[in-house]
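Excerpt of the complex: some chains, original placement.
For clarity, chains are labelled A, B and C in written order, and residue numbers in each chain start from 1.
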Amino acid sequence: MTKLKWGMIGGGEGSQIGPAHRLGAQADGLFEFTAGALDHRADAGRAYAQTLGIAPDRAYGDWQEMLAGEKDRADRVDLVTVATPNATHFQITKAFLEAGFNVLCEKPMTMTVEEGEEIVRVAEKTGKICAVNYCYSAYPMVRQARAMVRAGELGKVRLVVTNFSHGHHGDATDADNPRVRWRYDPAMAGVSGQFADCGIHALHMAGFIADDEVQTLSADFASTISSRVLEDDAMVNFRMAGGTVGRLWTSSVAIGRQHGFDIQIFGETGGLRWASEQPNQLIYTPVGGRTQIIEKGEGGLHADAQRLSRVSIAHPEGFPLAVANIYCDLADAIRGELRDGLPNAADGVRSMAAVYAAVASAKEHGAWVDARPPMFR
Amino acid sequence: MTKLKWGMIGGGEGSQIGPAHRLGAQADGLFEFTAGALDHRADAGRAYAQTLGIAPDRAYGDWQEMLAGEKDRADRVDLVTVATPNATHFQITKAFLEAGFNVLCEKPMTMTVEEGEEIVRVAEKTGKICAVNYCYSAYPMVRQARAMVRAGELGKVRLVVTNFSHGHHGDATDADNPRVRWRYDPAMAGVSGQFADCGIHALHMAGFIADDEVQTLSADFASTISSRVLEDDAMVNFRMAGGTVGRLWTSSVAIGRQHGFDIQIFGETGGLRWASEQPNQLIYTPVGGRTQIIEKGEGGLHADAQRLSRVSIAHPEGFPLAVANIYCDLADAIRGELRDGLPNAADGVRSMAAVYAAVASAKEHGAWVDARPPMFR
Amino acid sequence: MTKLKWGMIGGGEGSQIGPAHRLGAQADGLFEFTAGALDHRADAGRAYAQTLGIAPDRAYGDWQEMLAGEKDRADRVDLVTVATPNATHFQITKAFLEAGFNVLCEKPMTMTVEEGEEIVRVAEKTGKICAVNYCYSAYPMVRQARAMVRAGELGKVRLVVTNFSHGHHGDATDADNPRVRWRYDPAMAGVSGQFADCGIHALHMAGFIADDEVQTLSADFASTISSRVLEDDAMVNFRMAGGTVGRLWTSSVAIGRQHGFDIQIFGETGGLRWASEQPNQLIYTPVGGRTQIIEKGEGGLHADAQRLSRVSIAHPEGFPLAVANIYCDLADAIRGELRDGLPNAADGVRSMAAVYAAVASAKEHGAWVDARPPMFR
């Protein structure tokens, strides 16, 4: 099986996200890193791309140059990953989709709901894949959880409780550090701080596992460090289309939580718990029965959970391979095999609608508001 | 040191709460079980009291008989525990306080805010102790947490997040079981189900550790099993007088959570985590530092934490001895040593005010309301 | 039910073990603390006994005085607890048994195998109860484990692996502290240090749960702090009568382990794990199945596990109530109800035989030796 050709925009030298995508794309030998516009400094980007093995003529200075250079090649890239600053995602993603490329866009897909809807429409029109990197949803045991819900193993889902809280922005003496500060500055981060950053991962996960859509929400935002304009702590209550009750807490001042992303799903006949720091186990309790530990790699898992793990039971697979799983699904999808677990433009715009809804609700003291993009109402 | 004399109302044969109080009162040899009106069936109560070693003349048929029998004795009981059905707490507690007895009342102390305020006034007027059994607050490591906050070891507290959720009422096929059903029936349980049952333990704990008072709240209630009138799941956001943000989730349909009561406290310079299923450890992270495990029994703990543990480090002490710690504090208080950790009538009425506030807020779709009893506004 | 009368020898003011026994005997209201010779300083012991509520005529100056004072009383104590320094256990236990008292002896029951066999013979001759305080075996979930083995739920037991290791003697700068040093000094501690102190708890537990007897063993001892004559770290391999393989590690220099006592039992059809720091859970894996968490208090536990717990599921019960469970079994046994879980003089002598066997084996570089007392060969 020939490798697919892959290009990346952003993810230059020193970025965290660049290596994660390169590993994700290459770990399973599915993609060949063929083209890139890796840095906003054109020369630096071209040079770095070549140290990573990209041919000089496909080491581009910016995304426009890359679009121009790739679009008429017979051997053009099969997939473009957009890992640039958030505010540029919309423009780049749209342009590449319109030119007939498949795209994997980092989250958030856009800065507004309107832009998000535009991407959905463009993707539909062109028939190209537009995936969004909600990579936590690609952990095998998250896929197992979703498959259990779909198979009815929990009965109707009554309640989803999810947290995505850390304390890495909890040091007030570090609050002016530019790498922290921008996140709470509307000029750079948009309308929301912590909820838009981490909360939407959790909200996506709730819908993903419960196999349902968030319909309405009520939010309580707080800026616990007073210099912050945007929230560093948020609680969002929600209801899903099927009636499921949701609770989501997200914080960046929860000192001691390193990466506390967890989710609990409670249905009529059982409960599940998954946590991103122990991603290889899924804790399951049937109603009236004992709590059981479902292990990645055990016999009898649902197909999606089996397909996306590489090594045997109790050999942990971590975050970089969850990203790689997104690329596995993408490779399949590019080759024509439908992967319905792949987060897409509809997920991207739903997140953005939820962000705007939460901001509006928080301003109105927790009023319940519609969380759906207009196009999906 | 002579043992103090102790009497109990309620807690008859087959009750869960009776043995817990008997063990709590007697474990440390501080109280002698001297009198009791243990059962609403007078004869059964008298007989059972005698099998427990109470003299026939102090084995009473009901609380009125006990009040009459004890109040004029020279050797009357030093403490009366009220462990009867919730709706009777107010009347009995008030009567014994007015007759000059010290009282430990089970939670909830009353069914209304007005009754709660009345108890506060009566306790103040008589100068007698009126304690309320928020026994989780008597775990040594909870006392350590509170002492750390008071000593400024976390800096100003920004955020408290607490959960008290279980799944023991999650089986819809068992929802008509009388032992489950009454909790969701306003005729028996009052205005609130799960929040009044478990949530107020968590809310008390938040105030206790943060050493602050809940001022306003916003609630979202759900009856996830449709036959229930009262809520079986609730989320309450709150603000404390000092500005601390609070988040409280409580549920009885969280299948797989056996007794998930935990609390996290996040301040300017550190975070703490305590969970009732691992009560002998307190997890502490200083800002910018590593997470540490504080163990019950280790050297250098705050005085209150040391005083209320019995065996050496890593020998667990559990729930019954947390109840016993309430009795330890009561014995000291009766003998005149102020124990400011002892939950009292003010705590009792604050809980009731929070319950009514949450019910009102939930009805108004999460409107923020004052959570304080009128007397403390 | 009238309380039984209870006396204690040793456990004076400031001792750790005294309060543990007093709580154990009194927590459930089964025993009344009636007599005591609590201190090697006669006056101090008499005075302290009275502050604990013992009548002056039963507050004795030493054990001989107590024996003389109690043996002819009509209302003499029903049970005597021996909690004196190790070297005196034999003499006192023997004297009280011979005078017709029931005895609960702290471990080690004796300092030699010969003494141990003598106690077994005396107990048999007098028909009195001689229990030994292997209190860990009285945790409800340990009883559950034993009952599961007996019921065949694990099939034949192939392997038992147990550890009892802590690091509280790991500070070489503290090694001359008298409270630490005596343990490694043959003049005070006898032939063995850490194995005789903690290891025999683990060895007893192995036999208790596997429901079998240790037959042969091979030991490797080390004094990792060079000033110590006796071992501070030991590994003991053993075989049980039924062929079960055993592995036991015990250490007092395992810095970071606070109280690391755990046991794993592996049979033909399943495995179990229990740890003293999480005593309310028993981890069970059926062969080919998922790991399950068995909770104290859940429905369907074996009778012994149910009988010895007091509060509902997920409300932890800790070490002091495990000691109390020994007293529960003793109260039943004194009243004539056979409690086969109660550790007895045969267990006491088996431990002593294992200590001498391990010492001999370690001296012979791990030679396999018979671990049984001569009387049981």
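The definition used in the following text is that a contact is a pair of C-beta atoms (placed from the backbone, for glycine too) under 8 Å apart; a residue touches a chain by one contact, two chains touch by 3 or more.
Because the structure is a prediction, the values reported are computed rather than measured.
All protein chains share one sequence; of the complete assembly in this entry, 3 are displayed, while the total copy number is 4.
We adopt the following convention: only the chains that are shown with their structure count from here on.
Relative to subunit A, the most remote chain by averaged C-alpha coordinates is C. Centre-to-centre separation of subunit A and subunit B, using mean CA positions: 42 Å.
Subunit A and subunit C, compared by their mean Cα positions, are separated by 55 Å. Mean C-alpha position of subunit B lies 35 Å from that of subunit C. Against subunit C, the residues of subunit B that register as touching in their complex are 1-3, 16, 19-20, 22-23, 26-29, 33, 51-53, 166, 168, 258-259, 276-280, 295, 310-321. Touching subunit B in their complex are the following residues of subunit A: 158-159, 161, 165, 167, 170-172, 218, 220, 222, 224-225, 233, 235, 237, 245, 247, 249, 251, 253-257, 264, 266-268, 270-273, 283-288, 291, 365-368.
Residues 290-295, 298 of subunit A are the ones that touch subunit C when the two sit in their complex.
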